[in-house]
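The complex appears here without one of its protein chains, the remainder shown in place.
And now, chain A:
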Amino acid sequence: MKGEEQKTNLPRVLVIDDEVAIQRFLKTALDTGDYSVHLADSAHAGLAAAVGVRPDVILLDLGLPDLDGVEVIRRVREWSQVPIIVISVREREDEKVQALDAGADDYLTKPFGIGELLARIKVVLRRSLQQAPEPVFEAGELRVDLPHRRVTVRGEEVQLTPTEYELLRMLVTHAGKVLTHSQILRQIWGVAYLEQPHVLRVNISNLRRKIESDASRPRHILTEAGVGYRLKSE
């Protein structure tokens, strides 16, 4: 499983998937000079490769024959913070939430295009490389200045409630990454609010009204149906 180019400086991508067609597609699409690709066709082979290859990012299919994908995430997380991007199908929202709550960084829904995949890999790699988050987040007309707690849209300052600001700050520090409902509720409101999803809905709705130019067609805070929210980073 170990590639010869292990010593090169290219970021190493470990693909754990038992489908030959997917392996072939990912290998071809990623192996274009930007990444070195390593393949594992089972959960156990993948766990071994995670130790041997020391990948910079893991692409994990949740439907593996020998072990539940969520369990693979837990085992990797016992000793490593390597970014994990999960590959799942539309009907399995629960599975995605479980994987994210277990420590996966992001997910892709089958079928997906290579552009989407490359964008996700770029986001998780950038975040895992940088030590502290960027102090200022900018996307389109939205600008969030963390040190000064200043949020502006088209240069105009937006007044946010403390909760709305905390919510936005959490999204900004995880820009590009999907955050599950329970992850947000736990961090902003505390464990007691895990069963109170409406406070999250109401605050997201209010936040959108303040920072989106059309709250019915949001460009910044995107909803991941049945999973959570994602702040678009570019």
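One rule holds for everything that comes next: a residue touches a chain if its C-beta (ideal position, glycine included) is under 8 Å from a C-beta of that chain, and two chains touch if they have at least 3 such contacts; residues count from 1.
Throughout what follows, contacts and distances are computed from a predicted model.
Per the UniProt record, the chain missing from the shown structure is "histidine kinase", taken from the list "histidine kinase", "Deoxyribose-phosphate aldolase", "Riboflavin transport system permease protein RibX" or "ATP-binding cassette domain-containing protein".
If you put the hidden chain back, the residue from A:S42, A:T163 or A:Q183 that touches it is A:T163.
Within the full complex, the residue among A:V20, A:V51 or A:L222 touching the omitted chain is A:L222. Although one chain is not shown, part of chain A still touches it, namely residues 90-91, 93, 111, 113, 161-164, 197-199, 201-206, 208, 215-218, 222-223, 225-226.
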